[in-house]
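Complex shown without one protein chain; remaining protein chains in place.
Residue numbering begins at 1 within each chain, and the chains themselves are lettered A and B in the order written.
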Amino acid sequence: MDFIDEDFIDHNKNNKNNHKKMEVDQNEELPTKFDMEMTIKYVANHGNDKNDFEYTMTEFLRMSGIYWGTTCLDIMGHLDKLDKKSIIEFIKNCQCKKSGGIAACDSHDPHILYSLSAVQILCIYDALDEIDIPALGKYVQSLQQIDGSFFGDKWGEVDTRFSFCAVAILALTNQMNLIDVDKAVEFVMSCVNPDGGFGSKPYAESHAGLIYCCVGFLSITHNLHRLETEKLAWWLCERQLKSGGLNGRPEKLPDVCYSWWVLSSLTIMGKAHWIDGAKLKEFIISCLDTETGGFSDRPGNMPDIFHTLFGIGALSLLGYENLKKINPTFCMPEEIVSKIYQAQILEY
Amino acid sequence: MSENDVFCEKVIKELNKVINDPQTTVQSFEIISVPFKQNKSPVRVVDNHLGIESWCLKYVYQYAHRFIINQRRINRYPSLTIVKYLNCAILINPDVATFWNIRRHLVERVQLNLTQEFHFSALVLSKKPKSSEAFFYRRWLYSFQSGEAIDLAVEISLCERCAERKNGNYHAWNHRQWCLQKSPNLLPYEIIKTEKFIRKNVADYSAYYHRHFVLMRLFDLQYFDIHDTNLNELYQFVNANCSLSDDSKINNMNDLALHLLPNISLQSINANKLNSFLYVLNLIIHDLIMMNELTQMHGKYEAFNCYRRIIIKLAIDICRLVNSSNYLMSETFIKNINTVTSQNETGVTQSQIIDVFVKQLDFQDGKNIKFAELFY
Partner (left out) sequence: MVKIYAISIFYKSANEAKILKSHYDLQSFSFFQRGSVQEFIQFASKTIVERTSPCTRQSVKQDVYMCHVYVRSDNLAAVLIADHEYPGRVAHTLLTKIMDDFAAKVSSPEWPNGTEQTINFTQLPAYIAKYQDPREADPLTKMQNDLDETKIILKNTIEQVLIRGEKLDDLVSQSEELSAQSKAFYKTAKKTNSCCNFS
């Protein structure tokens, strides 16, 4: 799935106050309400300044950036704020003619992470036929290894994120028959740890973002019975801290994006009620930057589009008013996913 | 060329001169926070340390980035002249996979040499110790190294430096696991190294988790230290927790084995496996004591409880394994027994030590929590 958290990419976690004059009151009041109009504006205007330094620095993940933006706006009911035509044109230019894979941006190399982002955007716009779907399927197929795992691209890094991307792409494009699903499941299951969680490879430390990928993977492939749900849900619940926010591993700080990774995993397993939803909601809203309307990782930090989507996504899972329902497995609007693919979700 | 381009070319040239200078091997690269434009070169070098002032980044990075992308539009596999721009762009923004991939092409065509590439990626890690791209690149580079040229002990030291500079450094610890999978002979050294690291970084749970991995692997590999047969902590633990009367206190290995393995006939067992079992169990007890010690010194940390839980689970798992199967039996004995009778597992008495561990597992912070139910 795109990028998991600060372990996988920097979100420029400047303390917002650094950029202001220093006389900002230390006990500045944190927001308790969420003004959707502002957030819509924040997302819609994101990336308008194409000469911006920040824009160049993040070019390598542009496709995911667009996915975060479109999903976020659609959940808030304002997909119309973005120009569908130019986005589809952009995606078409990113598909590699040779491999069939999709890059984050024109002139970059294709990768399974951005291939999924592209497919997700196209699903939202109901425009899958704009790209060469069979070629993309072949690309995903070519990345599967004998042990069932997936490379992220031709250079050979293995990660459970890529297993998730592979089955998500194939499910959304109705080509699951191209890979050996049983072997793919065996590989993901070889990454379970004694604490019930999953890491990026066999033996790697449990990590909430990667747990989402593995639980999501099992949800897509209808293999949730392979999980020890009680043990895993317990570990996920222990991610909730006093502030109500969730972290991704023991001893780490809370971060809005884990609201999504943890809560969606629990939702898929039918155990979202195991955490304190009201307190989590409070934490997420306290991470709203009232000046711009974006969300940051923690209160008072610089907002970005990544945390804005995962904040809004988690609020949707929590049943926040006026937000469309989000699908916990694909992190896309439920109304879109339900037309394409039925992933497995466990009952309460 | 515009004034801006001239300036950027100059900075990039200067950076590369330092990076490629055979006289000074640069050890570290960093961005120095200087927000406003200065009238001198933004590149600074002091004692093998390289820095670049932050005010020039937006010009220099955008220039290098544009140059590389334009080159790529002309030719998918650009020539060696691109390297100086890549050096600059990757040092400033190590997350761009495509830039690393261009280097890979050049390595494959033997235009870049491995030693230099190892050095460059280490330099990137000095700037961003958790750069997953840099670690991945190093693993990829190793596939070109011949067996004898690989010294993964050096690689582990690099992981350790990166882990020290960034707490909970997921990629550094993963990379370290990769090294140990490649060179299991380095596992025993990890025992001392990780204890030292944990005592210095008490809140870094990744280090604890790594130590658990090491214990697990040592058991898998049937390792024990022939020079360190001291099992005192295990003796004390058994004597204190297994409610033995004063005259039945255990003080020799035979009695210890008998107590821990009530169902196993000691005549036909594989001595290596038994020694390894006792060695790893002793280490687990040692770590439980260490967690108590650390709690006394530092107060409560989540890491202490989490680690306690997974090592007690490991203790239970290995005790069950050695008690309930023919795991400990010597190879020749297993062959014989399999032809004569099938394994008979009924009528085994539960080893008392397992109950002790189960109780320990349920007990946390003075409270009884049903972890054992969750775990089994």
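Definition applied: a residue touches a chain if its C-beta (ideal position, glycine included) is under 8 Å from a C-beta of that chain, and two chains touch if they have at least 3 such contacts.
Bear in mind the structure is a predicted one, so any value in this text is a computation, not a measurement.
Between the chain not shown and the residues B:Val18, B:Val34, B:Ile150 or B:Ile354, the one that touches is B:Val34. Screening A:Met57, A:Cys72, A:Ile112 or A:Leu318 against the full complex identifies A:Met57 as the residue touching the chain left out. Contact with the chain that does not appear here is found for just one residue of B:Arg199, B:His259, B:Lys273 or B:Arg320, B:Arg199. Chain B residues in contact with the hidden partner, per the touch definition given at the top, are 28, 30-36, 44, 46-47, 49, 51, 54, 57-58, 92-93, 127-128, 164-165, 167, 199-203, 297-299.
Basically, only the chains that are shown with their structure count from here on.
The part of chain A that touches chain B in the complex is made up of residues 7-10, 53, 56-57, 59-61, 103, 107-109, 111, 153, 155-157, 194-195, 199-201, 203-207, 230-231, 234, 249-252.
Residue ranges on chain B touching chain A, taken from their complex, read 57-58, 61-62, 65, 69, 72-73, 93, 95-98, 101, 104, 130, 132, 136, 139-140, 167-168, 170-171, 173-174, 177, 203-206, 209-210, 212-213, 301-303, 306, 309-310, 313-314, 317, 374-375.
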